[in-house]
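Of the protein chains in this complex, all but one are displayed in their positions.
A and B label the chains in the order they appear, each numbered from 1.
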Amino acid sequence: MRFESPTTTREAVALLTRERGDAYVLAGGTDLLVRMKLDLIEPDLVVDIKGIAAMQSIRTTASGTRIGAAVSCAELGENKKLKKTWPGVVEAANLIGSDQIQGRCTMVGNLCNASPAADSVPALMAAAAKVVIVGKKKRRTVAIEKIITGPGETSLARGEVIEAIILPRRPPKSGDAYLRFIPRTEMDIAVVSAGISLKLERGVIKSARVALGAVAATPLLVPAAARAIVGSKLDDAALEKLAAACSNACKPIDDKRGTIEYRTRVVGVLARRAAKIAYQRAGGA
Amino acid sequence: MPSVLVSTTINGDAVEYACPQDETLLDSLRDRVGLTGVKEGCGTGDCGACSITLDGRLVCSCLVLGVEANGREITTVEGLSDGDKLHPLQEKFIEHAALQCGICTPGFLIAAKALLDRNPNPTVEEIRYGLAGNLCRCTGYDKIVRAVQAAAKQMRKK
Partner (left out) sequence: MPQDTSYTHQKFNVIGTRPKRPDGIDKVTGRAKFGADTSAPGQLVGLILRSPHAHATIRKIDTSKAERLKGVKAVLTSADLPDLTDGDRAMLDILENCMARGRALYDGHAVAAVAAIDAQTAKKALKLIKVDYKVLPHVTDVDEAIKPGAPIIQDWVFTAGVEPKPKRPSNISQRTEFGHGDVEAGFAEADVIVERSYKTEQTHQGYIEPHACLASVRPDGSGELWVTTQGHFTFRNICSSLLGMDVAKLKVTASEIGGGFGGKTHVWMEPVALALSRKANRPVKLVMSRDEVFRATGPTCSTSVDVKIGAKKDGTITAATAELRYQNGAFPNIWGMLGAMTSFACYDLKNVKSIGYDILCNRPKVAAYRAPSAPMAAFGVESTMDLVAAEIGMDPVDFRIKNAAKEGTLASYGPTYGPIGIGPTLEAVKNHPHMRARLGKNQGRGMACGFWFNFGGQTCTDLNIGIDGTVTLTVGTVDVGGSRASLSLIAAEELGIPYDQVITNIADTASLGFNDMTEGSRGTFSSGMAAIFAARNAIEVLRKRAAQMWEIPVEAVVWEKGEAKAMGKKHGNLPQLSLKEIAAKAPNTGGPIAGHSEVVADNAGVSFASHICDVEVDPETGATKVIRYTVIQDAGKAIHPDYVEGQFQGGAVQGIGWALNEEYIYGEDGRLQNAGFLDYRMPVCSDIPFIDTQILEIPNPNHPYGVRGVGETSIVPPLAAIGNAVSNAVGVRLSHVPMSPPRILKALVEASGS
């Protein structure tokens, strides 16, 4: 295995494009090195992106917040401004693993690992985040929900890397939240999860995005669940409709982490609880 | 591919080692530098026995490549005490019987130090969550949490 540590995105793309064998991007390594250890992959090339300046920073721009692909989740938690603007996203990112993992793991790594249970992804989907993808020929900006196409699979072309995540500007009277269920209090992968972002107008939900994790082959954006609460003040009836819409949308499996029955039921519970938090954060009663 | 030469700082000393490019920092520290205080409990970042700090940040050395340490600063359990003076955490772990078998102890000490460096006066809950990445199977965590509380108290006095 060859290890490379480029200093520009362009150089990283060139290395990945040129490699004929199996090439992998290393950000925090908290998934990649596990897969190497378990002998699931044998990379010929590993490209470390942590030396690339464009991927190391959190910047506020006119269109929102740009988070470099190599920014660790611990750094997100330490960024007071980001935490205040997108608390749901930061909470989701901070739920990944222990403090040890937090010091290394990144949201882009979480995304590209493409697990249906990735914690940060439903929160980012609810937040309508976009990603900046750099390839050999072009640079494109894509909605986050277009990235994961199946368990462990993404829509990225060979040689493409994600340089940053763009979070939109936070509209007034809006809030987001993310909740997941795990059997322990830490160190587990989500059995089921829900991320919600919503915007109010005079206490009424004007718009919303609801995304679910670990209930299908990919994280799911569920417009029907958003519709269930739009126009409401998040009364009990709306919450019930939200829970039902979430349960209806999911297509989970039985596995070592949970059952179909369990996930289908609890996804609604989490959606309800997350919606209440987001509503409160948006200034709703 | 050939091994590469890594120049790094470990516990304040300049150290060089050569390692294969796919080797973990855990293996480099143990097998090339001889720092066997860093333990492997799982190799997948789930037990914290291999905890070190890398440029001051707490990480599992099993999830870092040896080559990544080039130009970085590492602290391991071997670097905790100041000459012949034990770190307050080391003292309190012994005093409070916070170890039984002791295999997890190096990782706990490093994680606890990272926690107290960041938060000198943590609540019990903050200690418990701060140490959640470190598995201990002997103690049930009771005496570990108490030792960290006692060390924090002593460190605040200084």
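Throughout what follows, a residue touches a chain if its C-beta (ideal position, glycine included) is under 8 Å from a C-beta of that chain, and two chains touch if they have at least 3 such contacts.
Just so you know, these numbers come straight off a predicted model, no measurement behind them.
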Touch with the omitted chain, as defined above, among B:Gly12, B:Gly71, B:Pro120 or B:Gly140: B:Gly140
Residue numbers in subunit B that touch the chain omitted from display: 20, 27, 30, 35-44, 46-47, 49, 76-78, 80-81, 86, 89-90, 93-97, 99-106, 109, 125, 127-129, 131-146
Contact set of subunit A toward the excluded chain (per top definition): 37-39, 181, 183-189, 191, 255-259, 261-262, 265-266, 269
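Simple rule for what comes next: only the chains that are shown with their structure count from here on.
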Subunit A contact footprint on subunit B (complex, rising order): 1, 4, 20-22, 24, 43-46, 48, 51, 54, 57-60, 62-65, 67-68, 111, 114-115, 129-130, 132-134
Subunit B partner contacts - residues on subunit A that touch it in the complex: 1-3, 26, 28-30, 33-34, 36-38, 43, 46, 48, 50, 72, 74, 97-101, 103-104, 185-187
